[in-house]
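One chain of protein is taken out of this complex; the other chains stay put.
Entry: subunit A
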Amino acid sequence: MRAQKATAGEAEGISGAQAKVPEGTRAVLDGPEINRALTRIAHEVLERTKGGQEVTLLGIPSRGVPLAQRLARRIERVEDLAVPTGSLDITMYRDDLRLAPARALGRTEIPDGGLDDRVVVLVDDVLFSGRTVRAALDALGDLGRPRAVQLAVLVDRGHRELPIRADYVGKNLPTSLRENVDVRLSETDDQDAVLLGPARSRAGSAGSADQEVDS
C-alpha cells in the first residue's frame, strides 16, 4: 500500500493530458475529469460510511480493479486510512455464459480478514444493464456475509434491465443503445478517458474491437 502511494500521483498526473480519441468516437470525460470524479466518490464513500472504517473496496475486472485501487489511494490521502482493497471476478456467475465460448477468468482477490460484517463497495467502470452487478451480488453471497453492499461506478449509461442502482456515480451519461461507452485507464490502456462511439457488433468482427466491452 505505502509503496504504491508514491507512484500514484505521478501516474495519474501524466495520464490523460492529451487523450487520443479514435475516429468516430468522442471523449466525454478526460483524465483530469476522471480524477475529479474519483476524488468526489472517495469523499462520498467516507461520508456515507461515517469514516469508512468498515469499508472494503472490491473492483470488478478488468477496469473496476484499477478504479478501486485509485479510490483506496484517495481515501488514504484524505483520511489516512488504509482501506482493504481486492478484486471480484464474476465470470463464473454470468447469466450469458452459454451465449459465447468459455471466457478466461479474471482474478479474485479477497483482502485478508474476509468480507463478513464489512461494508463492501463494488467498483466498476460502466453501469449498463445491471447484469454484471447482479452476478457480483451472487458471487458475494458465496464469499461471506457483508453488513452492506454498495456500488460505485465511473459512468452510469442507463438502460437497466434489472432493478439495480448505483450509490456513487462519477458521471451520468444518457446514451443510445446504438452507442458504446469505452472506459480507458492508464493502468490497462495507457491513457485515461471515457469515449463514446458507435456500438461495435457483439460478434466482434469489427476491426477496431481490440478489447472486450464491459456491460
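Note that in this section contacts are C-beta pairs under 8 Å (C-beta built on N, C-alpha and C of every residue); 3 or more make two chains touch, one makes a residue touch a chain; residues count from 1.
Here is the rule we use: contacts and distances are computed from a predicted model.
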{"item": "Chain excluded from display, named as in UniProt, from \"Thiosulfate oxidation carrier complex protein SoxZ\", \"Glutamyl-tRNA(Gln) amidotransferase subunit A\", \"Aspartate carbamoyltransferase\" or \"DNA uptake lipoprotein\"", "value": "\"Aspartate carbamoyltransferase\""}
{"item": "Touch with the omitted chain, as defined above, among A:Pro32, A:Pro111, A:Gly144 or A:Gly158", "value": "A:Gly144"}
{"item": "Of A:Glu76, A:Asp89, A:Asp125 or A:Asp182, the one touching the omitted chain in the full complex", "value": "A:Asp89"}
{"item": "Contact partner of the left-out chain, one of A:Thr25, A:Thr39, A:Thr108 or A:Thr188", "value": "A:Thr108"}
{"item": "Absent chain, residues of subunit A that touch it", "value": "89, 92-93, 97-108, 138, 141-144"}
